[in-house]
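In this view, the complex is presented without one of its protein chains, the others remaining in place.
The chains carry the letters A, B, C and D, assigned in the order they are written, with residues numbered from 1 in each.
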Amino acid sequence: MILRPKFKAKMPIEAECISPDILAEKRIENLEVYHGNKRRKLSDLFEILDVKTKDVRIEGDVGNVKYIGAKMRSGKIIIDGNAGMHLGSEMEGGEIFVEGDAGDWVGAEMRGGLIRIKGNAGNLVGAAYRGSKVGMRQGMIIVEGDAGHEIGERMKRGIIAILGDVASFAGAHMKGGTILCFGNMGERTGAEMDRGTIIAFNPLQLLPTFHYNATYNPVFLRFCLRELRKYDLPIADEHITGRYERYNGDLTELGKGEILVWKG
Amino acid sequence: MIHEHVVCPFCGCLCDDLEVTVEDGKVVNTKRGCIIAKSKFMNHDRDRAKPMLRKDDELIGVSIEEAMDRAAEILRSADHPLIYGLSSTECDAQRAATELAELVGGTIDNTASVCHGPTLVSVQAVGVVKCTLGEIKNRADLVIFWGCNPGEAHLRHFLRYSVLSKGLFTQEGRKDRTVIVVDVRENASTKLADIFLKIRPNSDFEIISALRAAIKGHEVGDVAGVADGTIKEVAEKMKSCKFGVLFFGLGLTMSKGKHMNIDAALSLVRDLNDYTKFAINSMRGHFNVAGANEVLIWQTGYPYSVNFSRGYPRYNPGEFSAVDVLSRKECDAALIIAADPLSSFPLRASEHLAKIPTIVIDPKNSMTSLVAEVVIPTAMVGVECEGTAYRMDCIPIRLRKVVEPEFPSDKEVLEEIIEKVKAG
Amino acid sequence: MIRMEVVLISGRTAKQGASLEVGKTSEEYFENVAVIMMNEDDMKEIGVQEGEPVKISTEFGSTVVKCKKSEVNRGIAFMPYGPWVNMVIGMDTHGTGMPSYKGAKAEISATDENVLTVGEIVDLIRRG
Amino acid sequence: MMIKNGTVYDPLNGIDGERMDIFVENGKIVEESKEKEVIDASGLMVMPGGVDIHSHIAGSKINIGRLLRPEDHRKDVVPRTEITRSGVGYTVPTTFVTGYRYAELGYTTVAEAAVPPIGARHVHEEFADTPMIDKMMFPLMGNNYFVLKYIEEDEFEKLKNFVAFLLNATKGYAIKMVNPGGVESWKWGKNVESLDDKVENYDVTPREVITNLAKVNEELGLPHSVHVHCNNLGAPGNFETTIETMSALRERIHITHIQFNSYAGEDWASFASGAPEVANYINKNEHVTCDVGQVVFGDATTMTADGPWQHTLYKLTGNKWVNSDVEMETGAGIVPYVFRERNLVNAIQWAIGLELFLLIEDPWRVYLTTDHPNAGPFYHYPKVISWLMSNEKRGELLAKTHKGVSKMTTLSDIDREYSLYEIAIITRAATAKALGLRDKGHLGIGADADIAIYKLEDDFERSFSRAKYVIKDGEIVVRDGKIAKGHLGRTFWVDAGGEATDEIKEIFSEYYTLNFENYPVQEEYLPRQEVISCK
Partner (left out) sequence: MQIDGVEIEDTFAEAFKMYATRVLITAKNEKWALASAASMTGFSTSVIMCGCEAGIECEVPPEETPDGRPGTNVLVFAVSEKDLETQLMRRIGQCVMTSPTSACFNNLEGDIKITIGGKLRFFGDGYQISKLLGKRRLWRIPVMEGEFVIEEKFQAQKAVGGGNFLILGKDIDHVLEASEKAVDAIKKVRNVIAPFPGGIVRSGSKIGSRYKFLEASTNTAYCPTLKAMVESELPRDVNSVLEIVLDGLDVESVNEAMRKGIEAACSVDGIIKITAGNYGGKLGKYLIHLHELFGD
């Protein structure tokens, strides 16, 4: 299915109905979206073409469209332009590909599936919504550009890989899972983490409440990185065979989280 | 005529012992209040707003009825209106504003967004161990001020509540207490401190984290320019006091880390309760910003940044917060009440207010009213009309009225607009 | 001209609080809010005297206010909350709703430019 | 209005399922009405409106609970309609939703059971935004400075005067005690562990607080008894404290959410039911009434003035924790909690509640509550009703719970089933009676026309979940389980005299941070009030 945006205004649009499961099951023309406080039909805002293909392609910029692919369970969404907030939030399965940038809360409280952003992502990628105990629970998020603050906040399982830089507080309150950053990591990485793994391929500023343990070649990481190569990430042989400094923290909390810093 | 036990409607201290002398309907003197209180009462009639509408790019005087009609029309036809402000008005007006936001399917936000919003977000994450100000007056033997400056911002706080006050178990007042001030600069509050911990700007999170680790017995060394020994000393004082309190302000909420700074501070105090009794209280700025949060919470479940575009309340700071809604140019109309975003928001965020029809409801002229489409003057809350306000520790107090208003109250104006929106 | 990097802090002052109750367009407000407090040595370094205008620039914009001596450490400058400091504050809240009012990196230098009045700032806003 | 041909359950008037007509005029039940409006209640059950004797619905503590739980609110959103305001539900509903949901269940009167006096104004503010139901609130007194001081100084008359003053100043309805003495000790991080421990810094024991306030209660002639949340709540083995508390006095006493105080065992590993012992005492002693605080599995938000217990619960769960101490008066704690069927302790707690309902023989002295939102939200009452009315329903759930329940409780041995008449007792008639609300909880002439009409279906839970009609003050406010009309109920409070003595004023100016003159709740906060005078 192809969706072509017809709207111009910056007014937020909410369209969690843009999800392959829903589009396959329901009558498309009647699907509801919100444009500001006005209830509209999907067809009011999008030209809908090629209805029979199950994959959904959005041709155009939907940077103000929120909740695309939220709670989706299967299928594929491809967005040619930018995507708005809450992309793939709470998604359980399937795949989302974005050619441009994505807003905040990409894959928030995600439970499975794959999100891949070619451009940059906003803040709180894979995070928990305010007040929630647990963020991302499973699945994978890949951001080829940069990502904002608090990515992977309270994540429990799953993988977030950022090819560019990330801002501050990556992995804050993390409870498990793995964050990899191929660019530079911002300040206060891993703040208040209980458990989980943050892998930095470049040197970073660590909080005083992280303590150095050892330098070694972690076997699990070899496994992990070899698996991730399947996703076309820039993993060099040296990343697999190289040595990493292991820091544990955050000592303010449980302190069983780890930051592994690649040393070559 | 002398009005006693008057409540000051300026800051979150809500001092309720003012004496205000009114002669011929004018305030001629105040007693016991701070200089800001005095200024507020004495100048209440200066620079007052008049009902105005923008026509041909000029604000021109109209009747208040006309202004309210236009306001209702703007809100009714908007697809995504923003209602913002509310911290300098009373709770009934805040209730009406919430109802209005619900009615027009808009976003409602209060000034907590740019003061203690991060605190509220952190409370939602870790909880909070707090107490009313009287507990501090009666019990606290260790008082810490972190990133707040009551000496300039809450002028009678030391006297009435936190430092000089004498109470049940603090009969000696100041002598019974150790005072620690943590700040990036010397200021009016640091002079009062037994220990002034001067820290580098933006290092709060690291230092709080270090204290937390030290309290749990971990070694952290020197942190952000603060010596290991100092951290251990402060940590030890915290653990060994009988009743400690940490007051914090915008020095934590606005500097790098924002809600995570608070998260760390709340956690620090929570952890201290494994060893002694310790509380943490936020220094709220505007006199009823706490009430704005309380009202919105009981009506919607959320303290600020609430959106009604789907007919039910949703919450998300960063998404439905006023600065973000304006920065992203997502609203097509705005109602500003009891706040002045033009003087408090980043300039670039304010610009959108000048582009869309903006309604300002305020007793005084403000910067925002200068770019408004509609200006509706109201009675000054706590001076010209009564109402409830919540002190910084969330104790509700009834504001008093000392002079007669020329214009209706915020509540009355909002209720009138609600009726007009419904009728339309 | 010497430009100096500082960490810019904004905050409430009693005078700012008292004068805003007089009115945002009042002389008191202008006098008390369109100011920056600096360390004396820093003022010397950029070559300004008490009361002279300085220009403050950040990645988000620039503003001109009068400079005042203060006890702050070198490398730190303080401005009261208000429209002048808002001209140099970024609007990105990083998903929190709260802009970074405190702790921004700024450059300060002497200037011959005038301090804008509230009215001029409003015009600036209205022009976008 | 005439409610025609309904099957009426009105225990206070001894009516058990009789088919009859009820007439309503001017908000009251009358002998006969000339009004033309007729509700055909054929085949429907007609009961007085429900009266909840213990719930947490308004005020500072519940509002912090709301603040604390945005993650909950998201799961249960309530859009606005032409008649109703929007809000959120789940464990800590907003004020409007609280009113609507109570009304939809057929409840028309609810008591907010724990209010810090200095926060009374806040409660009344929220009451004004809690539609549909009549309300009342119980100010907390068990740790109040004046109470401790006057007991310590043996100044009974001053104590009595102060209590009366406080009811008046707060517009309160009854004397509430929560962990008497323990909350004051908690202000130094401590607690009391028995009735005879000394309160930190006071020469007073919890026993003295309870007995003195009970005596005050009777001497003032307050409509309700003292309303007591016992010491040692939540702790294994606490049933002994509970029995000791009840036997400490002969005056009327209401033990609230007694389930949380009926635990046997030495520690969590040996946790077991103490319900039979507690029920046995109550069966033999008429001066005691109780409500259960029945556990309903699922999400809850625990909130109580019992600060030390909430700290324990935080340490047990690791969940987020709020503590809020209130000057001179009390404290509060909040911790989110999940009751899980498979958790042995939780399952035993669930069973203990039901044991108490089933082992206490006199339904007039055991009332339905979940201590909302502590043991579960109030709108699960129909679930509890279904467990009480059907042994089979209980059995179904028992089978899903942890296997240890049968060993540690007697639940599986009990086959008693409640009748509709008994349900009407424990949900309205007896609670109204215990609260001393003469015009509530029955359908006799002169009673308030608060009426709930249900359609009895096979499934008791469904029958009581959505009332077919609810009549409040003589008007139909719920139709087919949905709000049909907005309504602002009354606030009941008790005028027991009492005056602010110079001593009280002086202490205020010394130790409170609020001026005495700004302390009492002003008339403006009670847009619809009903004052009950004592003596």
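Convention: a residue touches a chain if its C-beta (ideal position, glycine included) is under 8 Å from a C-beta of that chain, and two chains touch if they have at least 3 such contacts.
Treat the numbers as computed from the prediction; the structure is a model and nothing was measured.
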Original post:
What shown chains does the left-out chain touch?
Top reply: A
Subject >> Per the touch definition above, residue among A:37, A:120 or A:197 touching the missing chain >> reply: A:197
**OP:** Among A:26, A:226 or A:263, choose the residue that contacts the chain missing from this document, as touch is defined above.
**Re:** A:226
**OP:** Over the whole complex, note the residues of chain A touching the chain we left out.
**Re:** 138, 157-159, 176-178, 195, 197, 214, 216-220, 222-224, 226-227, 240-241, 256, 258
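To be clear about the criterion, only the chains that are shown with their structure count from here on.
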Original post:
Taking contacts as defined above, which has more of them, A-B or B-D?
Top reply: B-D
Subject >> Length of the line joining the C-alpha centres of chain C and chain D, rounded to whole Å >> reply: 55
**OP:** Let me have the rounded angstrom distance from the C-alpha centre of chain B over to the C-alpha centre of chain D, please.
**Re:** 34
Original post:
When the C-alpha atoms of chain B and chain C are each averaged to a single point, how far apart are the two points in Å?
Top reply: 22
Original post:
Which residue numbers or ranges of chain C touch two or more of the other chains?
Top reply: 94-95
Original post:
What are the residue numbers in chain D that touch two or more other chains?
Top reply: 68-71, 74
Original post:
Considering the complex alone, what residue numbers of chain D touch chain A?
Top reply: 68-72, 74, 319
Subject >> chain C contact footprint on chain A (complex, rising order) >> reply: 104-105, 122-124, 148-150, 167
Original post:
How about chain B: which of its residues touch chain A in the complex?
Top reply: 78-80, 104-106, 121, 124-125, 205-206, 209-210, 212-213, 216, 218, 220-221, 223-224, 256-257, 260, 263-264, 267, 308-310, 315-319, 328-330, 332
